[in-house]
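Have a look at the structure that comes next, please.
With one protein chain withheld, the remaining protein chains of the complex are depicted in position.
Letters A and B name the chains as they come in the text, with residue numbers starting at 1 for each one.
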Amino acid sequence: MSVDTATVKRIASLARIAITDEDAARMAPELGNILGWIEMLEEVDTTGIEPMTAVIPNTLRLRDDVVNADPLTGGGIREQVLANAPVAEHGFFAVPKVIE
Amino acid sequence: MTDLTDLGIAGIRDGVRDGSFRAREVADAFIAKVSKAKALNAFLVETPDHAIAAATAADTAREAGETLKPLAGVPIGMKDLFCTKGVTTTAASHILEGFTPTYESTVSQNLWDAGAGMLGKLNMDQFAMGSSNETSAFGNVISPWKRNDGGNASLAPGGSSGGSSSAVAARLCPGATGTDTGGSIRQPAAFTGISGIKPTYGRCSRWGTIAFASSLDQAGPMARDVKDCAILLEAMAGFDAKDGTSLQLDVPKWEAGLSANLNGLRVGIPKEYRVDGMPEEIEALWQQGIDWLKDAGATIVEVSLPHTKYALPAYYIIAPAEASSNLARYDGVRYGIRDLPTGAGLQDMYAATRADGFGPEVKRRIMIGTYVLSAGFYDAYYTQAQKVRTLIARDFERAWETCDVLLTPTAPSAAFALGEKSADPIAMYLNDVFTVPSSLAGLPAMSVPGGLDKQGLPLGLQIIGKPLDEQGVLNAGLAIEQRAGFTARPEAWW
Partner (left out) sequence: MSDYRIQGETGEWEVVVGLEVHAQVTSNAKLFSGAATAFGAEPNTQVSLVDAAMPGMLPVPNRECIRQAVRTGMAIEAQINKWSRFDRKNYFYADLPQGYQISQLYHPIVGEGAIDISLDEKNPDAAGKRIGVERIHVEQDAGKLMHDQHPTQSYVDLNRSGVALMEIVSKPDLASPAETGAYLRKLRSILRYVGSCDGNMEEGSMRADVNVSVRKPGDELGTRTETKNVNSVRFVMAVVEQEARRQVEVLEAGGKIQQETRLYDPDRNETRSMRSKEDAHDYRYFPDPDLLPLVLDDAFLAECRASLPELPDAKRARYEALGITAYQATVLTAEVEAARWFDALLDAGVKPAAAANWTTSELFGALNRTGKDIENSPVSPAQAAELLGLIADGTLSGSLAKQVFEVMLETGDGAAKVVEDRGLKQTSDTGAIEAVIAEVMAANAEKVADYRGGKDKLFGFFVGQTMKAMGGKANPAVVNEVLKGMLGESVAS
């Protein structure tokens, strides 16, 4: 399976990972190898087989509609939420200005 | 005078309880060992105060005549994938350098509630991606074991829980937490001659555990014997309402249920695990394991898991796909590092931060994951992989018709040297060939040391069990442990 440099750059862009042309060229055969290897799955006849949805049978539990019922998953913790922010101002996270 | 650091979890727990020694003595002994073992690079952060506080609490409780908590007096190592309140947590990645959680993961909180103390945060493969602990942003972990060829090559401790395995094997802590997504508890345990168990998917809460592949990740204990693993797992496990995939079941009393009497147990030997080019010593150990289990009363049956060879490729589609999405949050906005080149806008900030912050293996997997989920490829790769996963799970279900547990080798080789396999990603991925299928099926599985190879390096045997049958797995492991008589330990060179 061959992957070209342009594809690598497109995927890197989708994944928001900056990549130089050299790195993209270097990664292309690496990724190509891995993708070629995983293509072996094409051999498997999966007609009529459902994709796995739950590893161990279990049902989705729903939560009660109570604000801050569990302090660990509730709000009102702005200090904690901003504590590790690289740039925080006036109670907001700050990022380079976005123009829409 | 017993070297307290030779004691396991049970030994420490019982000794503190009956007053043979004080918890503080234990903590001090291990703290000292940790601080002198920097050459192993097993610990990223040392937290002696945490261990001392827990030890003091245990001693105070004992003096007051209170009933001691289950792990009172026991100091452990905590893999740096678990968010620990007030203590930096990095997943061994530069992108999270300096991140100090304001919250505690459920698994670590369970351990502190049980009275345990923390010696420090353990090094690991970055974001749990690796099988040799060579992808950490903070340097490789070096196995305490050396080959007996006098060559002094630094060996891999296995991965991703390489710091955990190394620390336990080197007696820097009596036990440690690990996580296992495709084999990251079992394989490092096998490489370093210790025991480790990945429980049934959903047994341990994933809340506060940094996510790699959500449908595969499971926390588990690593310690030097089966009983210690049972004790530690009982403390770690349990239903957590904050984790939607958590199993709503009581935690069984695994320690109390331990029994090496395997009468009536049927042990399956999956023929597809006999791979081409399997080292003779591994084959021999496997046979040895079969004999040991027979000796314990089990009957042996051959079974077939026909889709075994597709497990690794399926895993290397599903895990990277989930990871590519789980790691999207590392973007420099709310925590971790931020790279802002001059004039960069928001999207450029993301790209620069992530390029700088993630290591090469992490990038590789994110790229693979992004690729297999992208338009045009989703059905061919991701959907197909999840269907193959269903088939793999069915193989196991069919096998359970004729057996109760499975016995296989844990890894296809003993520990290799650092640098030996890092050139070819696929060669590295093949390390997980025996562990990945049970991960995909969510089954409990453990590794116990079986013996040493010609070069004096540990080899492990893996037991895989039915869903929720950690007891069956632990018991078979115990039967092997009792017969293997594995007492080898690495000679301290660090």
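Note that contacts are C-beta pairs under 8 Å (C-beta built on N, C-alpha and C of every residue); 3 or more make two chains touch, one makes a residue touch a chain.
This structure is a prediction, so every number in the text was calculated from the model and none was measured.
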{"item": "Touching the absent chain when the full complex is considered, from B:171, B:206 or B:227", "value": "B:206"}
{"item": "Residue among B:47, B:123, B:192 or B:245 that touches the chain left out of view", "value": "B:245"}
{"item": "Given B:134, B:331 or B:453, the one touching the chain that is not displayed", "value": "B:331"}
{"item": "Chain not shown, touching residues in subunit A", "value": "10, 13-14, 16, 53-54, 58-70, 72-78, 80-82, 87, 89-100"}
{"item": "For subunit B, residues in touch with the removed chain", "value": "82-83, 89, 91, 96, 99, 101-103, 105, 206-211, 213-215, 241-245, 321-322, 324-325, 327-329, 331, 333-335, 346-347, 350, 370, 373-375, 378, 382"}
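In this text, only the chains that are shown with their structure count from here on.
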{"item": "Euclidean distance of C-alpha centroids - subunit A vs subunit B, Å", "value": "23"}
{"item": "In the complex with subunit A, residue positions of subunit B that touch it", "value": "98-100, 102-103, 200-202, 215-216, 241-242, 244-245, 247-248, 307, 309-310, 313-314, 316-317, 324, 328, 331-338, 340, 344-352, 354-355, 358, 363-364, 366-368, 370-372, 374, 380-381, 383-391, 393, 425-426, 440-442, 467-468"}
{"item": "Contact footprint of subunit B on subunit A as seen in their complex", "value": "8, 11-19, 27, 30-31, 33-35, 37-44, 46, 49-52, 55-56, 58, 60-61, 63, 70, 72-73, 77, 80-81, 83-87, 93, 95-98"}
